[in-house]
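The structure appears below as structure tokens.
As you look at this complex, bear in mind that one protein chain is not there, while each of the others sits in place.
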Amino acid sequence: MDFRQVVGRQRTFQYFLPYRPVERPKVQVILEAGRRSSRAVNTAFSKAIVTHRDSLSAEEREKLKTPLSAALVDTAPVYIFWYHDMDARRVAVEEKKWPTVASGTLVAIGALGPPHGWSHRYVQQVVLPEVLMPGLDAGPQRGGNADAALAMAQGLLAALDEGLAACLAPFDEAGAKEVLRTPDTWEPVMGMFLGYPAESWEAGGQEPRPPFESMFFEQNAAEPFARDAKLAQALAESGLGGRPAPVPWREREVRALARMLGLPQE
Amino acid sequence: MELKEVIGRRRSIRFFEPWREVEREKIQAILEAIYRAPRVLEVDFVRVVVVHRDRLTAEQMAQLKTPTTTAQLDMAPVYIFFFADMDALEAAARTGGGFRQLVDAGVLNRSHGWSPEFVSGMAAGYLKALVDDPDKVPVGPPGPDGKPRLASREALRLARTAIGIAQDYALLSAFNEGLGALLSAVSVPAAKAVMGIPDSWVPSSPMLLGYPGETPEAGGQRPREPFEEDFFELHYGHPFYREPAVVERLKAAGMIQEEAPFPWRMDEVRGLARKYGLPD
Partner (left out) sequence: MTDVQTADVRNAETVHRWLASRLDLWGKKALSDDLVETLTRFCQRIGKCPDEMIDDCLRPGKERDVYVLRTRARREYMEQIEAFEAETGSRDQANIVRSFLIHNGVAMNPNLLP
């Protein structure tokens, strides 16, 4: 699908066809897309575990739930739990595993070299000790990591492109650790709940956003980016846009979905 | 362009045509894509500042440079900075934030337990617990009073997730527009001063943007660790089986492309060095 159309398709999908399985190749495509995202020092910060609702016991599913994701755990056929491995930098630097900056690969393949001031000696004898090693002694540190979110976002777009509905929602970290047996160094990013949509692709309409001028600035944080309204309209028409939520028939759709899926109607 | 091809074409571009401006329409197209990205827990975290290199003074340029990134900063005509505003999270923890909008818009419904009461009680409470977590660290460089704003690590975890999503949308959108882009470190305190960034904004690596100076392949797709190191099924330790037929399908779709280094890459890099007056 065209890039802009995929971006415009994004919704907080909530209703999945409980009986329609998600094909394994589509799940693989999501992971493959995540794998190709940009990553600082080309290091493997991002991890994911794929789980199938029907391969878990009711008790295990309970353990994964947060108040914000309970219904998703019950209704989505596939979950992908995205994580940040807080140990990834140490593995890259100390074990020199995998093709990273630390192992010299970026210089060796001509991605980053002398034209930018980089050389093997600079990496091994200056960057490693001065930039990549400091702080490792403190051990794994929580506090998030953009890279894992880059991978997850790229996976999300791939899911939409594959014709799947997806919703990002939190999962219970301690419960997931028991069920998924994750290492101590993994910190959760977000759960991706996946399935074929039971609702229409519009899913009630495009969701509200704060004013553009409150998010986008030019040259400094006080100057809003002057948005060209005509261009915004043209971009919306080329795929980014959609009718704003709620579309007039949303209430009736939601009631019908609740009946179909046996969910509470009031 | 097809999404899969955009993903396949994206790679870190480190040579830009320094003299070629980026059309304003293309910059706005990137911002409009970020605008549509999913919000982390429906919090309006994301703030983006577009900086035009040529509107910076020589002194500001010098301040932004770390010892390693100066050539890219000189070459790219536009920098797009990403932040997450911790004030937005704190506001959401009081009111339920965007969840309330989604309930009102019929996106989140009673079928899934959502209601205005649930938002102001349970959902706001969930956010508040993250904000109030006692394990606090600085959000960014110190403010004018010499003290950094503090936030819990749990809150920062969400903030950085929001930043990463915005960065990914921005990168892909740049390549969809036929541009080249790179996330690159700059001096964070200098960036804060140059743009007048509030203390509550969590900083990150900006995206350098411009027309690529190198071939779009840039020597090939950059290597990754084995798939099986990162992706698991049912539990950690059991790799997700990577079906070769799917890899072949993605090659045909242009998402998986020829891996670096192309045999002629080093000659290309030396040629680029001469083209731009850089050392080799």
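Lettered A and B in written order, each chain numbered from 1.
Criterion: a residue touches a chain if its C-beta (ideal position, glycine included) is under 8 Å from a C-beta of that chain, and two chains touch if they have at least 3 such contacts.
Bear in mind that the values here come from a model prediction, so they are computed numbers and not experimental data.
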item	value
Contact residue for the chain not shown (choose from A:117, A:140 or A:183)	A:117
Candidates B:61, B:131, B:190 or B:234 - the one touching the absent chain	B:61
Contacts of chain B with the absent chain, listed as residue ranges	18, 58, 61, 67-68, 70-71, 74-75, 266, 270, 273, 276-280
Interface with the undisplayed chain - residues on chain A	107, 113-114, 116-122, 124-126, 128-130
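Throughout what follows, only the chains that are shown with their structure count from here on.
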item	value
CA centroid of chain A to CA centroid of chain B, Å	12
Complex interface listing, chain A residues touching chain B	1-4, 6-8, 10-12, 14-15, 24-25, 27-29, 31-33, 35-38, 40, 42, 44, 46-52, 55, 66-68, 70-72, 97-99, 105-106, 108-118, 127, 141-154, 156-158, 161, 168, 170, 179-183, 186-190, 203-210, 212, 214-222, 225, 227-228, 231-232, 235-236, 240, 244-246, 250-251, 254, 257-258, 261, 263-266
Complex contact set, residues of chain B against chain A	1-4, 6-8, 10, 12, 14-15, 24-25, 28-29, 31-38, 40-42, 44, 46-52, 55, 67-72, 98, 101-102, 105-113, 122-123, 126, 135, 137, 153-154, 156-165, 167-169, 171-173, 176, 183, 194-198, 201, 204-205, 218-225, 227, 229-237, 240-243, 245-247, 249-250, 255-256, 260-261, 265-266, 268-269, 272-273, 276, 278-280
